[in-house]
Each structure stands twice: as structure tokens, then as C-alpha cells.
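The structure appears right after this line, and notes come after that.
Complex shown without one protein chain; remaining protein chains in place.
Entry: subunit A
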Amino acid sequence: MKKLLTAFVGSLALITAPLAVSAEATKELKMAYDADPVTLDIHEQLSGGTLQLSHMAFDPLLRWTKDLDFEPRLAKSWERIDDNTMRFTLRKGVKFHTGNELTSKDVKFTFDRLKKSQDFKAIFKPISDLKIIDDYTFDLVTSEPYPLLLNTATYIFPMDSKFYSGKTEDGKDKSAITKHGNSFASQHLSGTGPYTVVERQQGVRMVFKRFKDYWDTNSPGNVDKIVLTPIKENNTRVSALLSGGVDFIAPVPPTDLDRIKRDPDTNLVTMSGTRIILLTMNEERVEAFKNPKVRQAIAYAVNQEGIAAKIMKGFATPAAQLSPKGYQGHNDSLKPRYDVAKAKELMKEAGYEDGFTITMMAPNNRYVNDDKIAQAVAAMLARINIKVDLKTLPKAQYWPEYDDRAADIMMIGWHADTEDSANFYEFLTMCPNKETGAGQYNAGNYCNPEIDAMVEKANVETDLDKRAALLQEVEKRLYDDAAFIPLHWQDLAWAAKKDVHIEPVLNVMNFPYLGDLVVK
């Protein structure tokens, strides 16, 4: 495999050698993530690792900026032609790693492949078609007005259609997406991105080399070679940075933040994240949870600020709603409402003064300090006479339990793939519906058709101000109804040697734009 790739890249170098004129990239970066990409096929699995790889070896049509705005990449510009159509113009002269030139055909190929991908097809469902107008112009067509068209377009990383078409030597289709098999695309890659993959030993290391013919000659990036080592163990990853073995690590465990801050040679960057951690209250399993007063009592009993300060050591932003700041649905008026006296009063009003006993489950290796948070919540609920029988499990065992709704209160963390509030409601608070897939992770079985109707309405509202008002109203009503117990948005943290200027390339989505990374 290694040989094959090297040979492939070698031939590439031959093709592109005479053209090498782009910015001088001479630096080497050694970095350690907690995991390496599972596959080279960017449509095989929708995960953070896949997107990080996508931004290194491919380029999207457009991408998010730090302030959650859009920035043109392979698409030079776009305009709305009518309610259901957006027209994109491609940049000219963009080369793939193979030397092929990017045209609308490649975008169409990629779009069709996304529609087939088990992980991505849900995101692309609202977009019905991609129509090629000419080599550098195409239309994205939706069946009804769709406000999140541009959000979705950030997931289109054009793939080299010539490279991925045809048959392999043993007769397999090169474009096939296989979840658990040795497909062509999972082992070979050709994109337009700043880096080519020159070596890959899964789980051991991955070596990237700057693409000589990279189209973005304005990019300040000066890193020529990146060696990515997956280091799963938190302590080892931090040690590797402190000892100088690597220059850049992510994520940084909260327990080591101080240690890194104290080190004079390293820089720590933290950001409030967008992944909400919350608890569901299962109304089907527990009669009392059907009573909004009981749910509110629990909401008043849980001290989000305490958890963020004491257990998360300030490494989290306390939450009273699903949407983080910057999202359309974020409602500034909603604040955490910790008040034990009020909670007791509500329990009394609901007729549960003496409390009751419930079960609770949480993972113990999925989110930061997940098991400790669960223990703290159990202790907080004990103060309003709710006895919690808590069980924490490793994530591999936890998710099947979650799918079975095996406990009365369950913990889940959610990040909106669309970077939009509606995604939270669709998966976490809509009335569960097996046919449409709505409320797939709504383990509380909370169901309010009125709120659902508002979300549906927002989903076809292209006037962004009106849409934001709708979504904020949804957030408010979920809060008043205490549909779930939000805890916090987990912070993100990266650390690097002082001469590695990571800050400008980092973002809240946690896919660093390493192509633009500057090392002094």
C-alpha cells in the first residue's frame, strides 16, 4: 500500500515538476490528533476525522470563516436565481493532484456520490439536483425553498471524477462507497487540496506533502510536510508536545490545560464549542416526567454553572438551550435557572414532594468528564428527593442502550452537522417518527406538534431574519416546557509550539485549515 501510494505520488511529481512555481513551503509540521482518519474516502463516514482530512486533501466549494460566515473557495461566486435554484461559478484553472482540471463535471460526480453515501445522503436530501450549465457554471436545485443551501454546500469537496471512475484491476467500481471493505476510494485519493497523502499506515502515522500545483497561491501557508500521528492516550499526547516530539496537538484534555499554559514554549488556544451536552427525561418510562412541573423542577435543580466551573474546570460554557451563540436559533434571553428552593416548590405543586426513584445512564469515555457530570447531576437531584440509580458505560456499550432507551434519564451530546439550530430540533426534540426519521435521538419522547410545525416552517423560510425569529421562539418554548436538561457546550482546545501560528487557522467546527498554516 505504502509503495503503491509512493509510486502514485512519484509519478505525480514527475507530471507537475516543471510547473512548480507556487509559494515557498519549506517547513515541516509534526502533529498528533487523538485519532487518524478511518479511510481516505471522504464520503464513507461523516465524522470530525473525515472533515479534517477533507480540508487537507480537498477543497470545498465554500467554507466557514471563524465568525460562521461563508468564504468562497472552489466556487468563485454564487447567486440565487429563484426560490429553488442557486447558481455557482467555479474558479478556473484549479488542478487536481493528478493534474486533471476541475470542471462542473467533477462537482456533479461528487454531488451524485454524496447522494449515494449512507452518511451524507440525509444532509443532501433537500437538494434534488445539480444541473451543469457549462464547464464552470452549475445550479443546485431544491424541491422547495431551502434556507440552508449554502451550509450544505460546505460539504461538497469536489473529487477528481476521472481518477475515481472506471474499474480497478480486480474489476471493482472505483467510485464505490464501501463501509467496511477495501474499496479503491478508501485507499487512493485525488483532490484539489493543499496536501497530497504520501504515506499512510493506519493507526500509526500519515504523511502529507504540499501539493506543488495548489490553486490558492494567495494562501500564506508555508508548511511543506505534515506528519500526523494518532495518539489516543491524553497524557501521552500532551507529553509528546511538551517534550518537543510534536509541534501541534488536539484535543487538549482539560486536566492538562494548566500544565500547557505554564510551559513557556507552547501556546494554548481554547474556544467555546458547539456540541451541546444534555440529559433526556423519558416520558414513556416515567409517568412523573409527563408533568411539565416535574421537568421544570429538575431543570431548576441542576446547576449548570457549577458543573462547568467545578467538574469541567471552566472548560465548558453553561447552557440553557440547544443552540450555541452564533447559531440562528440562539436566544440570548435564556439563562441557566439554578434554584433549589424553586425546584422543591415545583415538586410539591406537582404532588411529588416525597420524590421518586429513577434510573440514569451515561457514557464514561465519550464526552469530557461524562461520568463525573452524571454523578454530579445525580447528587443534585437527590436534593429534591429524586433518587437516581446511575450506571455509566463505555461508549461501545452505551449507544446500543441509548437506542433501546434503557434508562429514565440518558445523556447525549449533539453537534449540528449543518451548523444550524433546526438540526438539533429534528434529531433531539421532534416527536419520534420511525418513517420520517424525526426525533431519532429523542430519548425523552417529548412531543409537541406545535413546536414541530414551527421547525418545519423555519425549514422552508428563506428570509433569514424571519427564520431566526422562528427558531428563537422554538428555543424559548422548549425552555419553558423543560423538554430536556441542557448542561453545557463543551469547549475546544488546541496547543502548539510558539512558532506554529495555529490561532488563525482554527475554528469552532474543529477542522483546522492547515493549508493556510504559517510556521515561523
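In this text, a residue touches a chain if its C-beta (ideal position, glycine included) is under 8 Å from a C-beta of that chain, and two chains touch if they have at least 3 such contacts; residues count from 1.
Just so it is clear, contacts and distances are computed from a predicted model.
From the set "PadR family transcriptional regulator", "ATP synthase subunit a", "NADH-quinone oxidoreductase subunit E" or "Dipeptide transport system permease protein dppB", the protein name that UniProt assigns to the chain left out of the figure is "Dipeptide transport system permease protein dppB". Of the listed positions A:351, A:394 or A:504, the one in contact with the omitted chain in the full complex is A:394.
Among the residues A:66, A:115, A:174 or A:205, only A:205 touches the chain that is left out of the figure.
Per the touch definition above, the residue from A:64, A:136, A:248 or A:427 contacting the chain not shown is A:427.
Within subunit A, the residues in touch with the undisplayed chain are 32, 38-39, 45-47, 118-119, 121-123, 178-183, 186, 201-205, 229-233, 235-236, 239-240, 242-245, 365, 394-400, 403, 414, 417, 423, 427, 434, 437, 440-441.
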